[in-house]
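Note that this complex is displayed minus one protein chain, with the remaining chains in position.
Chain IDs A, B and C follow the sequence of writing; residue 1 opens each chain.
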Amino acid sequence: MSYQTTKDTPFPAKQTFPAPKNTYLNAASTVKSWLLTGDHKRIAILYLISVSFFFALGGLAASIIRLELTSPKGHFLEHETYNKMFSAHGIFMVFLFLIPSIPAVLGNFLVPLMIGAKDLAFPRLNLISWYLYTTAGGLILLGMMRGGVDTGWTFYTPYSSMYSNTNVSLMIVGIFIAGFSSIATGINFIVTIHTMRAPGMTWFRLPLFIWAQYATSVIIVLGTPVVAITLMLVVVERALGIGIFSPELGGDPVLFQHLFWFYSHPAVYIMILPSMGVTSEIISCFSRKRIFGYSFIAFSTLAIAVLGFLVWGHHMFVTSQSMYSSMVFSIISFLVAVPSAIKVFNWTATIYKGSVELSAPMMYALGFIGLFTIGGLTGLYLASIATDVHLTDTYFVVAHFHYVMVGGALSGFLGGIHFWWPKITGKLYDEGWAKLAAGLTFIGFNLTFFPQFMVGFLGMPRRYHFYPEEFQAYHVLSSAGASVLALGLIIPGIYLTASLIAGKQAPDNPWMAVGLEWMTTSPPPTLNFDATPIVTWEAYDYTPNDPEEARHAVINPALLEIHTGVDPLGDGMAGGLE
Amino acid sequence: MSVDAISTTHGLVGHDDHAHHDPNQAHQFEDMAQQNESYIVGMWSFLVTEIMFFGVLFIAYSLNRLLHPGSFIDAHRHLNVWFGGINTVILLTSSLTMALAVRAAQLQSKVAQLVFLTITILCAFGFLGIKTVEYTHKYHEHLIPGANFHYVSVGAEGGPSAEAAVNPEKSNIPQGQAQIFFLLYFFMTGLHGIHVVIGIIAMTTLFIMIKFDHPFTRYYMWVEMAGLYWHFVDIVWIFLFPLFYLIPGK
Amino acid sequence: MSAEHAETTHQEHSHHVVSVSELFITYGALMGLMLLTIAFAFKDFGAMNNVIAMVIALIKATLVVLFFMQVRKGSKLTMLWAAIGFIWFLLMFGIMSDYFSRAWIPVPGWESPTTNQK
Partner (left out) sequence: MIKNLPLMPDQASSFAAQSDLIYWALTLLTVAFTLIVFAALAFLAIRYRRGSKADRSRPLHGSHLLELGWTFPPLVLGLLMFVWSAKLFSTMYGRAPEGSEQIYVIGKQWMWHLQHMNGIRENNELHIPVGKPVKLTMISQDVIHSFFIPAFRIKRDVVPGVYTSIWFEPTRAGKYHLFCAEYCGTQHSEMGGWIYVEEPAEYQKWLASGGRRTADTQPLATTMEAKGLQLYEQQGCGNCHDADGLSRGPSLAGLFGTTVKLKNGATAVADEAYIRKSILEPNDQIADKYQQRMPSYKGQITEEQILDLMAYIRSIGPRPSASTTATPVSSATSGTRVHTATAGKPNPNLTASNAAPSRGN
């Protein structure tokens, strides 16, 4: 355990902690009490299980893809099977894993805790959201079992609407429903964050994770309906043979791409913003320092959400899109990079004069910053129109988005899971294994995807089952890296599960962090806090110079009251509001 | 911030010990004001998703009208302005009575709520009735997109051109384009119609509950929610009407 | 318990109730505007046809939002969310700009050096 290895640990190394009596986990234990729960924390657990399941499936597909690509003529798959494999990979990873990952798991668990509320505004809607998600997952699985789809995760028309004779409709109905599940979560977060903050929890005292969830929810609410109905039109076209997107019948195939990316570009920010929020929490906690430039990070979060809606056309530079539109989309894509840059630099500056502990969550967070930077900067090659003409639809794009989605978003998710694992489960995982896994993931990841930049620049198109021999060396490298990466991802699955069974009881605040979520027991009680907390301090109120001091910092009277239910000042205001 | 909000303590798992609360208040809220605001903001953000939902169809419509102005003008002649117009009047009226019903709910007047909800529901049925007549006509004219679709062009003067009447393949309007018009027509009015049906279900449920003095309905917010939803349905029609029934031009 | 919501605390049972006359006046205006659209539709204003129809529809929608849905008396937050949907819908119309600009000529001076425009 990290705090056991550092000499300035606030707890004696062998100290054990009693498990809290009343937690959301032991409140009731029937299956029904889980499946019909309204508790945001239980729903988060349900989501964690289902999301991991689909991640494993997506990873399985990825492994098959990598295996197949070690030879220029494949090993054991038919063309069609290969095509179904990357489609399945993309659909599982994007719609069933990454988009719900942080919001529905960590967001669900933490939003009420962090703002000091008892639950989300609409607990039943929250539960419905999970059922929609499982229904969607079930339909998509059914589709996969009946043969899958071969359209890619982008469902471009007219291939998907007129030509593909795979299970497109079933798959789309699944995604449609998954969309409603995210909308439900999004609406819930927006309302909760607007109306249910604890007394004293002003907008600028919110943890940046909440800002990130808020921005994400806004994107979800504004964008998801667009892709839902667009995909539905594809189903109608398939069913009736009509062509809004099919030129033979008078429609326009590129309209589909416009509508699809109008959602799906903002969707990439649905994936990355929550990770950025997680990173802000972890970086400042393990540097024991207030986040640098709080308001700049908060506003760049909103700026990314808004600007993100104005760049969808950068996926369409080489289609029949007008040159002028392309230029506008290109310049705005360069502009979106600026708020991202602001965030990267502010995180870096946070460490300055901090007191850095390289714990597993911190390793993931630092990995996030580094890999997101590379991924983001390679996004600029694609935002730059002339180079995108060459690079689009090659492995360069594949490498770009894996850097931001795996190196970035997935690292953030894993970092967050580790950071809040003691809070969520009340158990401590094995820090040594965790650091090893974080290191392996970082190395394996770069080995897997860096060669893809190079082979992409050479001209290797994506979604290719067979490819010219001169590209083979890079593919073999990439596949070798993928096996390291897979190892790095399987290990956490093992030690996290092990910690549930044999892990030590976690203290309420193992990291000495200052967020409200740490002021309640681990795991928290059903209604989160014994009394409604009153917030009198800024977010990230770390005083880092000296770890000794840091320990005192968290034991301030206001926190004590929440923690113990005792009001030290006796005025019912716990130190008073400003 | 009121002090009693803070001193409110809850049992750890107890949902039942908020005796001094308004019975309509859910456990996760601190007070009714918070709950009311949450409901309104929640409803509006839901309506935002609805706007984007219909928005896609409006864009598909605009692009296809831009691509095929001729076909759209020709095809829209198959729709009857009077049916559309009367339906507009019906929906606008129902919107008024819905607003009155919300007002009655705020004043907790049972009779007024029942009366205005009834009128609103009747209007909704009237609207659907007329739509059914229209859809039936389209069915007989083979204008339902799909296998049986069979478009016959009407001239500006009305009635099919002599050539086209005999052999629709020779129609100047490609079948595909006309089909797109009718697909959009059925998809958009159909989706709108589904919303009307959901509205009827919601209002009828409320009607019954109010009628039997269900305690639930002492909370006016439910009628207000239904009201917001219903007005939104009205707004969609406000745009659908001119776009489908009124396309001037030769 | 937020700042916004603190303002509305006292409203619990004293929420604003709309006046009946306000509703009826709105209704009248909506009817009038509807007749106006139909009247305009029988005249051909060329390219303006659709603009006129849409402007009228927009006015009608605004009336419904402000008066029937009582956003006029709503909190700032409600106004924000009421506005955002319509704004984003218009933003999505940016899709059409692609189709409008496709036939434009290349940027003068930026086309290929050998081009000799006639």
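Everything below uses one rule, namely that contacts are C-beta pairs under 8 Å (C-beta built on N, C-alpha and C of every residue); 3 or more make two chains touch, one makes a residue touch a chain.
Please read all numbers here as calculations on a predicted model, not as lab measurements.
Asks: Kindly state which of the options A:334, A:433 or A:495 is in contact with the chain not pictured.
Replies: The missing chain is touched by A:334.
Asks: Considering the complete complex, identify which of A:53, A:296, A:433 or A:537 is in touch with the unshown chain.
Replies: A:296
Asks: Among A:93, A:374 or A:424, which residue is in contact with the omitted chain in the full complex?
Replies: Of all options in A:93, A:374 or A:424, contact with the hidden chain holds for A:374.
Asks: Which one, A:253, A:415 or A:488, makes contact with the chain that was left out?
Replies: Of the candidates A:253, A:415 or A:488, A:253 is in touch with the missing chain.
Asks: Tell me where the left-out chain touches chain B, residue by residue.
Replies: 63, 66-71, 74, 170, 172-174, 176-177, 249
Asks: Using the touch rule from the top, list residues of chain A that touch the missing partner.
Replies: 6-8, 79-80, 83, 150-152, 156, 158-159, 162-164, 247-248, 250, 252-254, 287, 289-296, 317-323, 326-327, 330-331, 334-335, 337-338, 341-342, 344-346, 348-349, 351-358, 366, 369-370, 373-374, 377-378, 380-381, 383-387, 389-390, 392-394, 454, 457-459, 461-470, 472-474, 476, 544-547
Keep in mind that, in the parts below, only the chains that are shown with their structure count from here on.
Asks: Return the distance between the CA-based centres of chain A and chain B, expressed in whole Å.
Replies: The mean C-alpha positions of chain A and chain B differ by 35 Å.
Asks: Taking the mean of the CA coordinates per chain, how far is chain B from chain C in Å?
Replies: Computed from C-alpha means, the inter-chain centre distance equals 17 Å.
Asks: When you check chain A against every other chain, which residues touch at least two of them?
Replies: In chain A, the residues touching two or more other chains are 194-196, 199, 222, 226, 255, 259, 532.
Asks: For chain C, write out the residues touching at least two other chains, lowest number first.
Replies: 1, 4-5, 77, 84-85, 88, 92, 95, 99
Asks: Where on chain B is chain C touching in the complex?
Replies: Where chain B meets chain C, its residues are 1-2, 5, 30-34, 36-37, 40-41, 44-45, 47-48, 50-52, 55-56, 58-59, 62-63, 66, 81, 85, 88-89, 92-93, 95-96, 98-100, 102-103, 106-107, 220, 227-228, 231-232, 234-235, 238-239, 241-243, 245-250.
Asks: Which stretch or stretches of chain C touch chain A in the complex?
Replies: Residue list for chain C touching chain A: 1-5, 77, 84-85, 88, 91-92, 94-95, 97-102, 104, 106.
Asks: Any idea which chain A residues touch chain B in the complex?
Replies: Per the stated touch rule, the residues are 22, 27, 112, 117-123, 183, 186-188, 190-192, 194-196, 199-200, 221-226, 228-230, 233, 236, 240-244, 248-252, 255, 259, 525-527, 530-532, 534, 565, 572-573, 577.
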